[in-house]
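These notes concern the structure reproduced below.
One protein chain omitted, others in place.
For reference, chains read A, B and C in written order, and residue numbers begin at 1 within each chain.
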Amino acid sequence: MRKDSGFFILVGAMGLFVSINIFLMTSGKLPFSFDGFGIILGAGLTLAIYSFLYKDNAAFKIVENLYVGVSLGYTIIITWFNFLKPDLYDPLIIPMFSKAATKSPQYALIIPSLLGLFMLLRFSRRLSWLSRWTFAFVVGLGAGVSIPRVISAFILEQIKPSLHPVFSGGETIFSSINTLLIMLGVISVLIYFIFSVEHKGAIGKVSKIGIWFLMISFGASFGYTVMGRLSLLIGRIQFLLKDWLGILQ
Amino acid sequence: MKVLKKTFFITAIFSIPFFITTILFAQLPAFLIPPAEFKAFDTPNDAGETVSLTWSASPSDAPDVFYILYIDRDKDGAFEKEAMRIKSNTSYRTGAPEIYGYKKGNGNYHYVQLFPRKIFNGETIDKKQVYYFKLAIAAGDSKIILDTIASARAQGNWLHMKKANNFAILIILSAIILYFIVHARRNPNMFLRKIGGLDAVDEALGRATEMGKPVLFVHGLTSMGSISTIAAISILGRIARKIADYDANLKVVNNDPIVMSVSQEVVKESYLEAGRPDAYNPDNVFLVASEQFPYVAAVGGIMTRERPAANFFVGYFYAEALILAETGATTGAIQIAGTDAYTQLPFFITTCDYTLIGEELYAASAYLSREPMLMGTLRAQDVGKGLLILVLILGTILASFGLTFITHLFEAF
Amino acid sequence: MERFLRIDRRIIFAIITVAVIVSLVLRFELPIPASEPAQAIYEKIESLPKGSHVMIAFDYDPASKEELQPMAVAFLHHCFSRDLKVIGMTHYPGAPGLAEQAITSVANQYQKKYGDDYAFFGYKPGSASLIINMGENLYSAFPKDYYGNDTTTLPVLQGVDSLREINYLFDLAAGTTIETWIAFGKEKYKFELGAGCTAVMGPDMYPFLQSKQLTGLLGGLKGAAEYEALVNKKANAVSGMRPQSVVHVIIIIFVIFGNVIYFISKRAVHA
Partner (left out) sequence: MNFLKRTIPLIIAFVMGVLMAMQYYVPHKLSQNLLEVVSRWDRIIAGFAVFIGAYSLFHLHWTRIKRKVEGWGYSVFVYFGAIITLIFGFLNGGKFFWHDKQEGTMFDWLYSYVQVPAGATIFSILAFFIASAAYRTFRARTNESTVLLLAAIIVMLGRVPIGNYISHYIPAVADWIMAVPNLAAKRGILLGVSLGAIATSLKIILGIERSYLGGGD
């Protein structure tokens, strides 16, 4: 009995969706073109994902997997057109094998290409150790490049605005208090995350203040996250009402 | 009253010539006063592409008065090529603290950088070419060219002196980290404060045992490479050990096969340590799904079906955190979360009974595993934080009393 | 009392759906004053002289499209109406389609010509390394644009060798790219950086605003709506503020209601 009801809901929903689209097409609200069908497909996929809210079902899973597949395909194709072709195929491969090429091949590109190919050997059983060379290169380089830049951009630049006079001329008392509060907040949060000292006495009190600052900032993140997720929903409903059904102008 | 009127008139009459002269000075280019000093030098701390020019400000600096710089490759050349034209009330040394610092007199000198190779665009220029400059001050049609010829060569520099502060921090941090890792190896009983969340873990396990219901451990979505997962594994070890002692039932859900096999090992070992290897069932550590939403749906299903007494969410979570914790909370389970995913923390804090926040997760894992590398790093970072606090407090106090040297010491160029 | 809390969550889903649809269909005007960080971006663009180079990094994919695409469109309107030269690129493989749509559709409205007035580089992997590469030499980072043209031949890039010559860089970020642009780009190449980001990341960006590492910020759909209002191109983001307002109020009521019942029932247990 329960299985039947699920089946009827599915058939009913599909029937409704098809008849709405037939109406939209025949009344001319949607163009009889590739784009028109595209919008119908998009609306169908959107609704299929929302069916998850009723309950986890096959339509949702199909769309999710289809999405994974299409975006995978898109990534591969875009990587070819935007990266492999302009960066390796055109400057290295073509001049090497085509006599018509005007420019000489950039042989230096062979090194990173080899390292890149080594990385793919990760899936081979016998040669996977070669992939470690590439990982070592990439990870070592990343570490070396980032240390001084992190010091400069996230430590020096971030403590600089705090190293300013609290009471300088021309500022209101309110802004001085804010400067002090920011100072207190930064220090107390840092102390909260210090683990080699027992949080007792004065340090315990400051670390408690740190928790309050953290909680207020998590509250801000909470509010913003709610706003963000809702925005996505609003955008999708705008798509359904505007582009598909044509109710909104 | 009369006296007042009189004084007013007298002042007014006397000030007329003054006004006229000011207007004349402003309008007549004949009164342009050329700058006294004019110098050129290689820009320090650069790749060898630019030269710097500086000259003293003139009393006639105004928005409608311009400075024009002429460049030539020959000292006796015609100086016909215009290299730059700026408004005379702009480009002071104050705009270049990386060269002149924050001295008071910086506002009395102009400073510009030129890129000669770009000015002679396309011409072949010898690397060691010396460039010669002439300065002119101009307003309207009239122009005064200084006689002084300044010269400089653009040279590459081997050290960026203004980044010395950055380098010092690099060295200090490296030393601290190395020291404490070595130190922790020799002395593994380093002090670490107790992490509040770990007591909560024991409490939750106790209650689960009383209720005779299973305990559910939910891994995050990252693989074995991430520190969050590594920390989650050591916390799992602790939980499994307690579970074995209490003779309760533990279920561990995974979405990554490697994390799953590591978890199986850890749980097995914990049961072995507790002397109850027979109670270990590998089927209780299992893979439920590999993608985000199927994972959520499957874990949610387990929660509603088996109604565990305690749920643990440890590791790195994404948007699924909210759905997982919500489903768990509605089943009435005690929930404990630990994650360094700051965007998801608010949801754990409001839906769980206890949450390990950010770095507390690493600290908990170091506390439990006593691994020297983790302990040493943690301690080194603590010292780093202590130093930052010190700098912040000292710097603010000194800056408030007008001593800004500490502020400039920590400037990034 | 607690049975109030045990209602089927699908009822709540239905309430939210209806609230969004109704407040979209019913039209009521809401004022959208610009916040300080949004105003800062607007003023920065207003202050740029004609022909200045603005680079836009479209660092998002379809998952964040509803927040960031309106922002991108509003910002492009502003750039093209001010006759600035626009250069687009992205770090996300899923982005080129969306970015291309946004740039071409807005550029066509202002009769801008590809190659002369704007260019689109497309996607390139590498993130931090890509930024450094662009900072050292834009043409070695992007030898070709999205359409396969040689970048050295594009007139719009005249006077630009690297990120140093970019007058303003605007990052539309769904992930951590703003931090990457700051640490690996702005730190060395000293361009002015502004950002638009998803609401989820918005609060994390405030330290960078105060330290002036970001000149301005558009946060989430609200930021997009503010910018649409500032450039007077009211569209989806502005009308999205109606349901946004309504549903925020509903959620707040939910939280308060749920907590009141929670405390009443907790007290009942203790009594």
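Here is the rule we go by: a contact is a pair of C-beta atoms (placed from the backbone, for glycine too) under 8 Å apart; a residue touches a chain by one contact, two chains touch by 3 or more.
All of these numbers come straight from a predicted model, not from anything done at the bench.
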**Report entry** Chains in view touching the one left out
**Finding:** A, B, C
Query raised in the report: Which residue, A:28, A:112 or A:204, contacts the hidden chain when the whole complex is considered?
Result: A:112
Report task. Tell me which residue among B:33, B:125 or B:159 touches the hidden chain in the full complex. Result -> B:159
Query raised in the report: Where the complex has a chain not shown, which of B:146, B:181, B:211 or B:398 is the residue touching it?
Result: B:181
Report summary line: Hidden partner sits against chain B at residues 45-49, 156-160, 163, 166-167, 170, 173-174, 177-178, 181, 224-225, 227, 230, 290, 293-294, 319, 322-323, 325-326, 329-330, 342, 346-347, 349-351, 353, 358-359, 362, 373, 377, 380-381, 384-385, 388
Query - Residues from chain A at the interface with the omitted partner, ascending - result: 34, 37-39, 41-43, 45-46, 49-50, 52-53, 61-77, 79-81, 83-85, 87-89, 108-109, 111-113, 115-117, 119-120, 122-123, 129, 132-151, 154-155, 158-159, 178, 181-190, 192-193, 210-227, 229-230, 232-233, 235-236, 239
Query raised in the report: In the full complex, which residues of chain C touch the absent chain?
Result: 5, 9, 12-13, 15-16, 30-33, 35-36, 61-66, 93-94, 97-98, 100-101, 124-127, 129-130, 132-133, 136-137, 140-141, 146-148, 203-204, 206-207, 209-210, 222, 241, 244-252, 254-259, 262
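Note that only the chains that are shown with their structure count from here on.
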Report summary line: Output for shared partners of chain A and chain B reads C
Requested in this report: Look at the interfaces A-C and B-C and say which one is made up of more C-beta pairs in contact.
Outcome: A-C
Query raised in the report: How big is the gap, in whole Å, between where the Cα atoms of chain A centre and where those of chain C centre?
Result: 13
Report task. Send over the residues of chain A in touch with two or more other chains. Result -> 152-153, 157, 160, 221, 225
Report summary line: Flagged in chain B as touching 2+ other chains are 342-343, 412
Query raised in the report: Can you name the residues of chain A that touch chain C in the complex?
Result: 53-54, 71, 74-75, 78-79, 81-83, 85-87, 90-91, 141-142, 145-146, 149-150, 152-154, 157-158, 160-161, 182, 217, 220-221, 224-228, 230-238, 241, 247-248
**Report entry** Interface residues, chain C side, partner chain A - complex
**Finding:** 10, 13, 16-17, 20-21, 24-25, 61-62, 64-67, 93-94, 96-97, 122-125, 128-129, 132, 142-144, 146, 148, 179, 182-184, 186-188, 198-200, 202-204, 207, 210-213, 219-222, 236, 239-240, 243-244, 247-248, 251
Query raised in the report: If you look only at chain A, which of its residues touch chain B in the complex?
Result: 52, 56, 61, 64, 68, 147-148, 151-153, 155-157, 159-160, 162-167, 183, 186-187, 190-191, 193-199, 214-215, 218-219, 221-222, 225
